[in-house]
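Heads up, one of the protein chains got dropped from this complex, but the rest are sitting where they should.
Coming up: chain A.
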């Protein structure tokens, strides 16, 4: 009956569903960050007492909203937008990281996560770029800490270096690698059928 199908061109303009999903990923992430802050207090002190700065290894648990939103939604600014929504929400409920500061932190981390996808002109959406995004987000997180509360610690001293390495590794693994597999897992549930990212993952059709 239909001779041909007029195919949709991949577009960078945001649809309503893109906005809704990126924003809700931010909201769900802020809820998860909140739980993480409860269960991580003890491990944090333990890690700090093993090797100073080593606690950076769990920083990735606060960095994943950006990379996750970006690889699911695949629109310019998705990482930044999801982080900002999470940051505003946390600022309004008042928390550990100090009100409006959360907003700033989210801005920095989201922007750094965004850079990875921007470098590839929003055309490459794969494991490598996602890991890079997580790692850059870790870099942003580390830079923010030393620019603000840890000004008194030498960036290039042993503490600074250890904190840098662990935070970047943590970002790459938790906010990058793990988010890539999380996205595949979510795509397999069929929840992402409306997204190019979801249709790319093969699964049994019905």
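Here are a few things to note about the model shown:
Going forward, contacts are C-beta pairs under 8 Å (C-beta built on N, C-alpha and C of every residue); 3 or more make two chains touch, one makes a residue touch a chain; residues count from 1.
What we mean here is this: contacts and distances are computed from a predicted model.
Choosing from "ABC transporter ATP-binding protein", "Pilus assembly protein PilO", "histidine kinase" or "Stage III sporulation protein AA", the protein name stored in UniProt for the chain missing from the display reads "ABC transporter ATP-binding protein".
Touching the missing chain, out of A:91, A:131 or A:175, is residue A:91.
Although one chain is not displayed, its contacts with chain A can still be listed: residues 1-8, 11, 14-17, 19-21, 23-28, 30-32, 35, 39, 48, 52-53, 68, 72, 81, 84-85, 88-89, 91-92, 94-101, 103-104, 147-154, 157-159, 182, 185-186, 188-196, 198-199, 203-206.
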